[in-house]
Every structure is written in structure tokens, then in C-alpha cells.
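Note that one protein chain of the assembly has been removed; the remaining protein chains are unaltered in position.
Order of writing sets the labels: A and B. Residues in every chain begin at 1.
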Amino acid sequence: MADIQYQAPEDLAAASALLAGAGGKARILAGGTDLLVQMKFDVVEPTLLIDIKNIAETRTIAEEDGGFRVGAAVPGAELGEDAALAAAWPGVVEAAELIGSTQVQGRASLGGNLCNASPAADSVPAMIAAGAVARVIGPDGQRDVAVEDIATGPGKTSLASGEIVASIFLPKRPANSGDAYLRFIPRTEMDIAVVGVGISLSLDGDGVCTAARVGLGAVAPTALLVDAAADALIGSKLDEAAMDNLAAAVSAACSPIDDKRGTVEFRTDIAGVLARRVASIAFTRAGK
Amino acid sequence: MAKTHVTTTINGDETEFLCETEQTLLDVLRDELHMTGTKEGCGTGDCGACSVTMDGRLICSCLVLGVETHGHKIETIEGMADGDALHPLQRNFIDMAALQCGICTPGVLVAAKNLLEKNPDPSETEVRFWLAGNLCRCTGYDKIIRAVMETAAEMRGA
Partner (left out) sequence: MPDEVNTEFKWVGKRNPRPDGVDKVTGRAKYGADLYLPGMLVGKTLRSPHAHARIKSIDTSKAKALAGVKAVVTSADFPAIPKPPGPHGPMISDFRDNSMNMMARDKVLYDGHPVAAVAATSEKIARQALKLIEVDYEVLPHVIDPVEAMKPDAPILHDDQVTEGEDEKTAKPSNVYRIPRAQKGDVEKGFAEADLVIEREFTTKAVHQGYIEPHACVAQASDDGVELFCSTQGQYVDRGSCAKLLGLDISKIRVTSSEIGGGFGGKIPIYSEPVAIRLAQLARRPVKMVMSRDEVFRATGPTSGAHVRIKIGAKKDGTITAAEGEMTYQAGAFKGASIGAAMNCMFSPYDLENIHVWGYDVCVNRPKVAAYRAPGVPMAAFGVEGVINELADELGIDRVDLRLINAAKEGTQNVMGMKYGPIGFQEMLEKMKAHPHYNAPLGENQGRGLAAGYWLHAGGMSCASVNVSDDGTVTLIEGNPDIGGSRASMAAMVAEELGIDYNKVRPIISDTSSLGFTFLTAGSRVTFATGMACVLAARNAIKVACDRAAQMWGVSEEEVVWEDGHARPAGANVGDHEPMSLAEIAAKAPMTGGPIAGHAEINATGQGPATGAHLVDVEVDRESGHVKVLRYTVFQDVGRAISPDYVEGQLQGGAVQGIGWALNEEYIYDDKGRLENPGFLDYRVPVASDVPMIDVCMIEVPNPNHPYGVRGVGETPIVPPQAAVANAVENAVGLRFRDLPVSPPKIRKAIKDAGG
């Protein structure tokens, strides 16, 4: 067993160079709440850990163009403490705050939740719904990538060698918009989502839905953006028929597996149930 | 051997240690510093027995590497009492029988203290959700929740 090296660079370029130079044997360390567990069970056996928490960009929340840029390593607890962010994107913040316990909240980050690429990651469906964009820094500079395009399968991402997610941008959105996230778990806390649904929507002056995005977690190899579900809401006042269409579209988008956390039937069923509830909360928030 | 030299502050004392990268803060506290008040129940962040604070933030010490604590301030159960004077939470946990076997107790106390620092007047629901990451298999939580609520009231001077 080789010794594991630890580096904590102070800028992204240095971090990217270290990552690129390690030939796939390095891991980015943000909150570490997934990585340390994977290392404990030899799921990953890195030779280099690159701690990005000493890099200012990954640790700050800043307003930008009317939206928010959230550093990839900002712990969940800090998101909830940022009143402006919590008011602007309550669904994203509540999703992030559902990750693990209070203790895990002290470490776990949006960037880590995204790059760990678990299909059941709580914050990802909410970020997808929010139209969040990840800023990726790599050897060839930076690029902005829609969050739904980061994960490509369980534990797999589209990031190229040396690329790091530095921050997540949550865009400005029109007045009368709201978002929400709910997940189903057997207990009240501490479980991995059996199904997670995030919805963001905007209303016109008459309360008609003019735009919507629906993110769906734990029902496919990656979290999904479900256009058909959004279409079910757009143009409606979220009446019963629209809700039925939403639930049907969400359930139709599910291609889950039977596992220790839930069955195909249960997940497909619950996805529709949650979608209605989430849409209703987002609708209420948008109307306020 | 490629151990890293780390300087932290633990319970107010500047503390230096050498550790390997994969050693968690929990490993360092217990195996290197022999501060065994912080317990290991799972090693995966699911039980809260290893709760400590880092720069005032509640964390599981099993989910933080020793090397990550360089320059940071750690508080553990050993720093909770002021000499012989127990913290009101500690006193109430004894007086209200909020422990049976006691293995989860250090973690619960550290977590509860952190809660009361942030929210001096928590509701029962807030206490329960704050402590949801601190498993207790003996008490059914009843007396723990009561002791935390009682302490909060006491510390508010109610």
C-alpha cells in the first residue's frame, strides 16, 4: 500500500495541474464525506488527495449577475446560513441541507455531491431544476457546463483529466418564481433518497406557469432533467389535470432498479407522488 | 514513511502531531493523542459518536482527515467541562438520566452544545432533527431530548 500524498494548493490552476499530473490516481477532496468512506472500504485507492478548500473561489458564495455563484466546497450548513441565497433558491438550499446529518452538513458540499455522481444525490435534482451551471477549471482553461451534463453514470463524470468543478452558478430568475425539493426516505433523516424530485417554475401575473424545469433523482443511472414533466406544467395553473400529467411524465421517465433501498414499482410510483407535492410547494413559493 | 506535521488547537491548547494522509481526525485524536472521549461507532459518518467541532462547526471526526485540520480549532468532549465544573448539559445528562451505556453520550453532548450556541431556544422538533445524526440505541432518545430542552431553558435563565 503506497503512501497517500496530500496537497492543499491555494489556486485552481495549481490544483488542476496536480490533478492532471497524477494520471488518474488523484482525487479532489472537498467535504470528503463520500471520499473518506470510499477510501475506507478501498472503493477508491488514490495516491494523491488534492484538498481544494484552501482555494478562495471554492469557499465563497457571491452574488453575480443577479444570481449566485456558490463555491464547490462550501459546506451545506453555510448555504442555509446565507439568507439571500436561501431566499432566492430555497429548493436548492433545502436539498443541500438534506444531505446527511448536521455533522455531515458541516462538510458536505454542492461540488462534492455533484462530482461524486451518485444518482441519489439530493442536491443534484434541485440544481438541475434550478438550471445550475458548473464552472469547470482544467488544463485548457475554464468552461461552463449544465449540471445535468456532469454525471454520466454512477460514480462517473464527463470531467476530463485535470478538470475540477470550482463553483456552481445559480442564475437569476424572473419574478414569481419558486423552487422546491422533496425526497422519499424510510426514516425522517439519515437515509439516502429512494426518490428525489426538484422542481423550479415561474408564473405570469395570472398564475399561469410560463417556465418549468423538473429534476429527478435515484430513478436512473444519473439524475435526470425531465422535459416532458416540465411541459406538463407549462401553460397550466397546476390544476389537477396538469398534476396528473406531471406525475405520469415523471413516472414514465423513471428507469430505476430494484435494490436494498427500493423496488422499481415503489420508486416509479413515489416519483409521481413526490412530483405533485414538490410542484405544489414551488407553485406556492412562486406566488408569494 | 511520509507523515505530515500538523499544528492545530485542541480544546484551546496548541497541539502538534504527525499523521499519515489517510488517518482521520478521529484516528489522530484516539490513536495518536489518546484522547479517547471521542468514540468510534461506525467510521462512516452515520452514527455521530465521533462528533467534535472544527472552527465552531459540528462535524464527524471520522469524516475529516488529520491533515485537513492544520491551522484549525478543534473542540472535543474533553474540553466541555471547565475544570471540575461540568457544563450544564453534562450536569443535566446525569441528573435527568439521559444516558444508559454512555457510548453515544460524548457525541450527543458535543452536538447539543453546538446547537444551543446557535439556537438557545430550540423546539423539540429542532432538537430531534439536529441530533438525528447521533444514534442512541439505549434510551429511545426521550431523556436525551428532555435534558437538552431543560438545559436550554436553564441557560436562557428561564
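Convention: a residue touches a chain if its C-beta (ideal position, glycine included) is under 8 Å from a C-beta of that chain, and two chains touch if they have at least 3 such contacts.
If you're wondering where the values come from, they're calculated on a predicted model, not measured in any experiment.
Of the options A:Met190, A:Val208 or A:Ala252, the residue whose C-beta touches the omitted chain is A:Met190.
Mapped onto chain B, contacts with the missing chain fall at residues 20, 22, 27, 30-31, 34-44, 46-47, 49, 76-78, 80-81, 86, 90, 93-97, 99-106, 109, 124-125, 127-129, 131-146. Within the entire complex, the positions of chain A that touch the omitted partner chain are 1, 41, 184, 186-192, 259-263, 265-266, 269-270, 273-274.
Here is the rule we use: only the chains that are shown with their structure count from here on.
Centroids built from CA atoms put chain B at 29 Å from chain A.
Remark: chain B residues 1-2, 4, 20-22, 24, 43-46, 48, 51, 54, 57-60, 62-65, 67-68, 111, 115, 129-134 touch chain A in the complex.
Partner chain B is touched in their complex by these residues of chain A: 3-6, 8, 29, 31-33, 36-37, 39-40, 49, 51, 53, 75, 77, 100-104, 106-107, 188-190.
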